[in-house]
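Below is one structure, written out as structure tokens, with a few remarks after it.
Only one protein chain is missing from this complex, and each of the others stays in its spot.
Our next item is chain A:
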């Protein structure tokens, strides 16, 4: 019977505030992931996340319409309608899951959704999985 144990370390990518309070993460490559994943892949993931957040927080025609409609209905419309930000967040979780399955899990990493950490950091969980074959008597 196989048993698995794991050692876990976490690596965090912080927010980039150089463009103000808009949600953006640093594309600087953390040294701890140097031999785990290629720079280009990580940068691509973070850039895609950043562009999704920019799209969610864009102040433009759609956000005005949403705001005005909501105000006119005393914000009751949000009980039946999903906001644009929530739609983008769902899209982002789908993207993160896809990236985990395709790129990060085979390299022993797990990318967590920034919303889980209050949009402060993107964290990578590094797993080192080990398993030991033992006899099946001690169960």
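By our rule, a contact is a pair of C-beta atoms (placed from the backbone, for glycine too) under 8 Å apart; a residue touches a chain by one contact, two chains touch by 3 or more; residues count from 1.
Everything that follows uses one rule, which is that contacts and distances are computed from a predicted model.
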Choose one: "Exostosin-2", "Probable LL-diaminopimelate aminotransferase, chloroplastic", "Isocitrate dehydrogenase [NAD] subunit, mitochondrial" or "Palmitoyltransferase". The correct choice is the protein name in UniProt for the chain not shown. "Palmitoyltransferase"
Contact with the hidden chain only, please: which chain A residues? 2-12, 15, 17-21, 56-59, 63-64, 66-68, 70-71, 74-76, 78, 83-86, 89, 93, 97, 100-101, 105, 108, 110, 112-113, 115-121, 123, 125, 127-133, 139
